[in-house]
Structures are given as structure tokens and as C-alpha cells.
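Only one protein chain is missing; all other protein chains are in place.
Note that the chains are named A, B and C in the order they appear, and that numbering of residues resets to 1 at the start of each chain.
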Amino acid sequence: MADSQEKEFRVGMIGYGFMGRAHSQAWRNVNAAFRTPRIHMESIVGRDATAVARVASELGWNKSHTDWREVVADPAIDIIDICTPGDSHADIAIAALEAGKHVIVEKPLANSMDESRAMVAAAAAAQSRGIMSAVNFNYRRVPALMLAKQLIADGRVGDVLHIRGAYLQDWLSDPSLPMSWRLQKERAGTGVLGDLGAHVVDLMRHLTGKSVDGVTGHLRTFTHQRPDGTGKLGTVTVDDAALATLALSGGAVANLDVTRNAPGKKNELSLSIYGTRGSISFNLENLNELWLFDREDPSGEQGYRRILVTESQHPYLAAWWPDGHIIGWEHTFTHQFYEFLMSIESGTPASPSFSDGHDVQAVLEAIASSAANGHKLTTPEN
Amino acid sequence: MADSQEKEFRVGMIGYGFMGRAHSQAWRNVNAAFRTPRIHMESIVGRDATAVARVASELGWNKSHTDWREVVADPAIDIIDICTPGDSHADIAIAALEAGKHVIVEKPLANSMDESRAMVAAAAAAQSRGIMSAVNFNYRRVPALMLAKQLIADGRVGDVLHIRGAYLQDWLSDPSLPMSWRLQKERAGTGVLGDLGAHVVDLMRHLTGKSVDGVTGHLRTFTHQRPDGTGKLGTVTVDDAALATLALSGGAVANLDVTRNAPGKKNELSLSIYGTRGSISFNLENLNELWLFDREDPSGEQGYRRILVTESQHPYLAAWWPDGHIIGWEHTFTHQFYEFLMSIESGTPASPSFSDGHDVQAVLEAIASSAANGHKLTTPEN
Amino acid sequence: MADSQEKEFRVGMIGYGFMGRAHSQAWRNVNAAFRTPRIHMESIVGRDATAVARVASELGWNKSHTDWREVVADPAIDIIDICTPGDSHADIAIAALEAGKHVIVEKPLANSMDESRAMVAAAAAAQSRGIMSAVNFNYRRVPALMLAKQLIADGRVGDVLHIRGAYLQDWLSDPSLPMSWRLQKERAGTGVLGDLGAHVVDLMRHLTGKSVDGVTGHLRTFTHQRPDGTGKLGTVTVDDAALATLALSGGAVANLDVTRNAPGKKNELSLSIYGTRGSISFNLENLNELWLFDREDPSGEQGYRRILVTESQHPYLAAWWPDGHIIGWEHTFTHQFYEFLMSIESGTPASPSFSDGHDVQAVLEAIASSAANGHKLTTPEN
Partner (left out) sequence: MADSQEKEFRVGMIGYGFMGRAHSQAWRNVNAAFRTPRIHMESIVGRDATAVARVASELGWNKSHTDWREVVADPAIDIIDICTPGDSHADIAIAALEAGKHVIVEKPLANSMDESRAMVAAAAAAQSRGIMSAVNFNYRRVPALMLAKQLIADGRVGDVLHIRGAYLQDWLSDPSLPMSWRLQKERAGTGVLGDLGAHVVDLMRHLTGKSVDGVTGHLRTFTHQRPDGTGKLGTVTVDDAALATLALSGGAVANLDVTRNAPGKKNELSLSIYGTRGSISFNLENLNELWLFDREDPSGEQGYRRILVTESQHPYLAAWWPDGHIIGWEHTFTHQFYEFLMSIESGTPASPSFSDGHDVQAVLEAIASSAANGHKLTTPEN
């Protein structure tokens, strides 16, 4: 580990909400788990000086700031990590790339296609100067899904025919839950579609290598008004549920179903991928498990196999604990940051790229567009 | 039990394939489990005289015939049970009702809306003469789904917002599997949509009391040719997979996904119903279980509850074994026949009615129509 | 089927409680599922003439009697099926064997070693005259456990080292539950040990081929008095829980844990068998499933495999429904009776034999004896 740790990287993180805590956890631990350049948690940025100073102390950042431009301009900073709501991603990322910083940005890449298109252009320009960029579709780095990708690539499910993808949460089931920026179109862009659906669409593309060629979409808002914290009601301007059918390249089909109104489902990102030879199945609430079915297992002995993805031969797991000692959700970030650091080290483009983020955005916009134009539902005729 | 068993009913069954075996099992056992009029398994009908005679002996039918018209005309017969492919349902059922026989018909009710409309009319006319009719959506009679309906009616999930329904099998995954009447449009009407989707649509309507007001549909055939048993290839003319989004009454949405190409899924009819208060979940591969989540359980103790629906206070279970001693798929028929016999006894209309069958048919046709007209998929724009 | 069905067998069943209903269900259906001699459900015996007559009519028996001796003496009867409490098994079985009837008896074989020894002798004598006998350890005939036995015999788990066996129910958790013959030593012999433990011990021996060479046992009664139905309290004279450690032949060990006081466990007979190569796991509440782990699966892809034992290549399943359509607990009896009929047909000794029943009895008595002598627990010393 000595060699690579001679290099050092100073990180500046913009934003410090839930995602900021998760990112900090990963920056704090990536050096202990993996052989990477040494990380210094240098600067954290938030709008409230007192609050951000406190958080810096808690989470282990050296300095706090209230203006992201200061940190982007700081010559000591090597990496900018963007955890703010989606409406500010483009501005910060483009400025940082132009300032020669490597950039990793939370998903979704941006709130509009115009913004994401500009970001892709900025990333391409930066890359030609050796500056790397990535969008944080962290679920690509779940070990079980790394294994899934490898199994699919190895032909273990044959030709992929049919995908079922869902992301189900329940925190909006409670109608007394107050407004937040996540429920406002101008901050969040969309509701579940962008927040949860983006992960599922990215994984469908990433795991199978297929593109999305056509969609039908259906969005629904169940709760239109919520307390805004001042005793008044705020208006929810995003979708509570999004359902879509996707035509994938090569003749495959996919089903997408995302909601925050599924009581009892706390964080169920579930994916089932059916091919001509076998299938795999995954659920984020048990993220250390992958289920595999293989039609070439001996007759009479076939069945879904629960692979507890915690062995040292599994992706990333040599960095962690003995077999069967599960890891938590937080390490999807640790792994993603490790990959990003390796990309910077090696000069090879990072994954998932801004381009990946843009392509996912295009699918989400097509779904929203189909839903908006298309209350052309067919009515059953008696 | 003595009283009601003084009455007797003689049954004639048309058709003797897989479904004929299942229906025979139910007729053979319904008297031992429930207090019903005494059943006599009188006549079974098939086209091959030798084969049907052998099956009659195996399954316990007194006589075998090759012409259904003989049995329909037999004055000794009280009940006609129709297990043939869908293209003959209308003819047999209408003739039988006109001959004054009570009729129970396998699903789907018919292969076309015109046929099912005529059957509904015949059933209405017959009912005015005290003659009962039913379509065999037998999954309504899974004890766990009877319990689900009751819980929903009691408000235990609140207002239903979102339903996820799927029916996944894998027997078409093998491309060497030969043609059968189930893969021919002229016999089967549709593929998975009618065979599997019909059950899911019926259950969505039945369990929640909601109507389907609009749909988008997407059908797909993955394997277009299969060996026909004579060394040649036959052409598959029905769908292998059907995906749809349903707008339900009261603002709810539903997702439908059915396929026979999901390796590892042998018979997974899964339903999840999410409401404002709670949710329920069911999977036919474990048909003795129902999962319930209740947001009004004490905070910190909430979770999906696995109800093993095998206790004497559960629907139909007093007829069977002690707690935890599971029943098999076959008793969905036993229970459905019991209900049908009770309907005849009491003179109250049977459920599911031909009308229910027709309404399901209308939804399936709307899905097929949306899929046919509607390759108006929205294309993601980069 | 024609040939073998030319033979016919007339059955007389002694006892008509819960077990009588289950046995009747199996006799009623065995001909439809399997090619066996034709069964006639001839005579049923109970002490209350009115009650037994009613049950005969419900369950499909031709005649009812109040004295088992009449039926044993009836020259028309070929098979005697004994479902009474254990204290009468020896008398009936020995008389029936001597009268030249084939005999199948519910487990446990008898309430004492003396009785079971006499039954083994009677069975041996009868067998020399072509008269067959069996004890109804019906769980040997769960298809998943038939598959388990075959996998173990094929070396799929290697040398068996360690077995965990439990049978957990909860119906005695309720202290207001009244007395029954199952809680009286003079009728039932023992409590959970004989009722539930017998199945587990039989399966351990049967599935692995190992003998039990030594035991330590621990019995416990939690609820000592229960209402006897006359307003008084009756005294429970049997064990509520039985725990034991077993030394098996070949150096293996086993753990046995049975109770009727495990709230939430309705009928969990669970078995896990660990060997040098792999392991299998089973739970009677999901009796259509077997779990298999194989250390020779590819590295990184190993995991417990859920085999849904419902395919036509699985034991007995060709008699039933398509893949994934589960069967119920009742068919363990159907399968056991099929095997018994085949044994009579072929003249090969039936399994499980009275000898198997006796050997299980010997293990249970050793456990009870260890528990009685042996409150020689070692006390932790501080």
C-alpha cells in the first residue's frame, strides 16, 4: 500500500445533508479499505456558516465554507464532490472541471437535458486535459450487483429477454409528513422518477449493456398538499409514483415501477433479470445477497441460489470482513470513490460517466413526456 | 351434514386434460371437506373414446362420452363443468344453460368479446329460471386471498393506491418445447395475457372492488417457431410476455407483468397491494402465506407479518388439517366448487359470474388493442 | 393402469379422529394419482355408533362399526389401517396380522418397548406368509425429503457430520387449552417426544442411514394442569418440550429439539444435514421446498439453492400438477399408501417397517431414560 499512498488528494465537498454524511463516511474510510492515494478531507461547503462548521467538526472535514466558488477556486483542492440538490449540479460541476478539478456528482446528473448536455461537453473537454468526472450511481458498486454484471457478461443468464425493476419506499405514506425540496419540481426536477427511477434505469442499462429504445410512462401524485412547516400547506409538484414499460435493444422488454407510497417497503430496489439460460434477482434491503437461477444445473436440482456476497473472492470484499459478515449501504459510496480514485490514478475514464448520467436523464424525460402527452390510455369497452 | 347431503347433484365434465384432472380431484373431495349436496361424478367427455374411458376409470367418473351434446342433453345431469380450450366455451355453456344445467366454466370465459357477451346474456336468462353459472377464477378461493379480501374490506390497508401484479412461469424458456394449443391464437385466443394475465386482472378487481378505467399494453413474442411434433416447425401466434399499466377507479394505478419466460419462476402469481394504511403481499408458490404490513402497529415494531393461513378461523381451513399443515393448489378448485354448490343450494348468484369473466376479457382486449395500435412508444432523445 | 387396477383391495380403518380424516383423504385419492390396485373404502371403526356412521358418510366409507374385532375378522377385508391412540396399536395390529390382513399403523408404533417388540415379531411371522406391515412415518414420503435422501445417497453432501433436527408447534402455548388424550401418559405414552420427536428421529436415521448410538436427553413440562372439560383441572403427565443430543454412527452428532410451546411455529419440522461436501435443509411449513448447498459449485457462485420440488422428474410429482403448483400435507399419506400398496403387490417388505418403528421407540426411550436418571447437569462454578 505504501507506493500508491505516497500520492495525496485533497477533497472539497459541496452540500452536507443526508448525502453529505454518506459521502463523508466513504471518504473517511476508503484509505483503510483500499490501496488508493491518501485522501485529505479538506473543505466542506454549506450555506449556513454555523451549521456547516459544526458538521465539519463532526464528520472530520478540516475547514468549512459557505461559498462553493471559494473551494472550486482553491488551488489546494484536487477533487470536487457535489451533493447539492440537482438544480445546482451543472453550475458547480462545469466551474470545477474548468478549474481543473476532478468532479464526482450525486445523481441525478442534472434537472434538465440542457444542463446535462452542457455537463457532458464540459466533462469531455476536461478529460482531454486529464481531468476525470463521474456521476454517483453508487448502486453499481454494490458487490452483489458487480457480481450480477459479471455473471451476465459471462453468459450465465443467456440472452436477456425481460427485466423487472422496482424501487419501493414508504416514507410518503404518511400524509402529515412535511414538504421538502425533494417534493418541489424546481429543486428536484422530478419526484420518484428522478430520485428512485434513475437508479433502476441506470442499473438496467449498466448490468445488461442494453439501450432503452422506447418507453410508455405513467406518473401519479397521490398527496397534493403537505404542511410546509409554517402552518400552511405547500403544494407537491412532483410525482409520487412512476410506472413505465421499456423496449430495450435486442428485443427485450422491461417493467419499471417506483413509488414512495408502498407501506412496509423501506428501501426495496429490486431487480430481476430473465434470460434464455437463467435469471438473477436482487433486493437492496438485503444488499449482501444475490439470487441466481441456472437452467443448466442438473435436472431435478435446479433452484434459485442465495449467494451471500461476502466472500473474499467477491468484488471489493477482500477489503472487508470474513465470510458472512455483512457490509452496509454506506460502502456503495466507499467502493464508488475507490473506483473514481483508481480512474484518476490510471488516467482511464471514470464510470459511471456524465454521459451515462445524461442517457439516463433522456430515458426519464421520455417517460415523463409519454406520461404528460399520453393520457391516451385505452379504455376497456364492454 | 345429514340434511344438506340428502340432496344430490350429478356432474358432467367436458374436457379431460390437465384441468380435467384438477377438476376431478375437487369433485372427488368436496363432500368430505364441506357440507354440500352429495356429488356424483357421472359423465366425462373427450374426443378419443379409448382415452377418455381410461381417464374416467382413473379419475372416478361413472361414464365416458365423446360428444358433449349427449351429456348436455342427459336429463340426469345437473351440473356441466367445462374444461375445454377457450374456443368452445361459448357453444357448450350456452347450450347447457338453455338445457337447464348449472354451468361452471374454466377461465378465460371465452376467446372473444362477442362470445363472452352472448354467454353473459345466456347466464342472465338462465338465472331468472334459477340456473346458476360461474367462471372458474379459482384463485379467488385461495384461503390467503380470501383473507386478503376481507382485510382490505375491513380497511386494514386503507385506500388502495398502487397494485403490483405479476404472473411468472418459465416453461417456455426451453426453445425445444413443442407447439401446443396454448400457443395458437385460434384455440387459445391469446398467450400469457389470457392464460395468466386473466387471473391477475380478476384478482385486482375482485380484491379491491376497483374497476379498470384505462390501460397501456405491450405484448412480446420471444420464440416464434417451435417443433410441431411432426418434424416441422409450427408458428407461435400468441404473446410470450405481456406488460401493462392500468388506471384503476379512485385514482389508483396498477402494474401488470406476465410471462412464461422467467427461468426459475415456476408458478409465481404475485400480488402486492399498497394502501394509505398498510399493504398486503401474496405469492402463489407459497399459497398458504399472506404478508400484511400495518402502519398502525406500534412504532418501532412495524414489519411485514407472515400469516400462515392454515388456522381453523381462516377461510375454508376448518375443513382441513391442524394449524401449519399446508394445503395444496388443488383445493382452490375444491373451494370454488363448494361455493358454486352453495350458490345453487341457496339460489343466490354465483361468484365469479360470467359478467366478471366478461369484464376481465374487456380489460385483456384493451391491453391487446393498446399493444397492437400502440407501438407509439416514446423514444428517448439525446 | 388397466392391469394393476384389475386387482382390488378392501380397507378397514380403525379410529376416525384427525388422523382418520387424513388417512381417508389418502385412500380416496390414491387410485386417481397412481397406478395401484383398486381401493375400496369398506369399513370404518369408532366407539360411538352414531358419530362413526356420520363420519363414514362424510368421508366415503361404505360401512361403520364399533368393534374393531368385527372388521379384523371380516374375510372381505384385505388391509387394516390403524389410527387409534398408541396404547391400542399392539393389540389391533397383532390380531390383524394373525388374521392375515396387511397392516399399516400410525406412529408411534406403540407406547412401550415390550409392545413394539411383540409387534415386530408378529410382523416377521406374517411376512413369511406374504402379509405386509408398515408404520406410517409419512414424512419419509414428502417429495422434498425423498429427493433429500437421494441426494445424500448420491454423495451430494459428502459424509454427514452434523444434523440439526427440530419439530416446533405452538398449540400448547395457550394455558387455557383443555386436556386431551395426547397429554396423558397412559394413552399417549409420551408428549412431544413421541408425537413430534419420533418423526425427527425416524428421518435422521432414514435420510442418512445412520444409527443412534448414544443420547443425552432433557424433558420439561411447562404447564402442569389444564381444564378437563368438566370444570376441573386435569394433570398433564407428559413432556411439553424435549431436547436431546445424539451420537450417531460414524462419528456424527445430532441435535434434537421438539416443543409445542413455540409461539408462531405452527408445524415446523426442520432438518438441516451438514456433510463434508454440502448440506440440505428442509422445513415442513414449506414442504414443497428443499434447500441444497454444494461446496463444489463454482467459487463465488455458491449458495443455498431453493429447489421447488414440484417438477415431473421429482419423486411422486408426475402424479400431480404442473411445475410450481404445490401439493399439500395430506399427500404424504397418499404417497405412503401408494408405497404400501406397491409393497403388497410386489411382495417386497414395506418401508418404514415395524422394525423401524421399534428402533425409533428405543431411541425415544433412551432419551426419556437419560432425562429421568440424569438430572446430573453440570453446574457452572464461579
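In the analysis below, a residue touches a chain if its C-beta (ideal position, glycine included) is under 8 Å from a C-beta of that chain, and two chains touch if they have at least 3 such contacts.
These numbers were taken from a predicted model, which means no experiment stands behind them.
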Which displayed chains the unshown chain touches: A, B, C
Candidate in contact with the missing chain, chosen from A:95, A:177 or A:308: A:308
Touching residue (missing chain; options C:57, C:208 or C:302): C:302
In chain A, positions touching the absent partner: 1-2, 5, 18, 21-22, 24-25, 28-29, 31-32, 54, 57-60, 169-171, 265-268, 284-287, 308, 310-311, 320-331
For chain C, residues in touch with the removed chain: 113, 157, 161-162, 164, 166, 173-175, 212-218, 220, 222, 241, 243-245, 247, 251, 253, 255, 257, 259, 261-265, 272, 274-279, 293, 295, 302-304, 358-359, 362-363, 365-367, 369-370, 373-382
Where the unshown chain meets chain B, residue by residue: 147, 151, 291-292, 297, 299-308, 311, 313-314
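We take it that only the chains that are shown with their structure count from here on.
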Interface residue overlap between copies chain B and chain C, same or different (over half shared): same
Chain closest to the middle, measuring from C-alpha centroids that were averaged per chain: B
Distance between the centres, which are taken as Cα means, of chain C and chain A, whole angstrom: 54
Geometric centre distance via CA averages, chain B-chain A, whole Å: 41
Centre-to-centre distance between chain C and chain B (centres being mean Cα positions), rounded to whole Å: 35
Contacts with two or more other chains, residues of chain A listed in rising order: 302-304
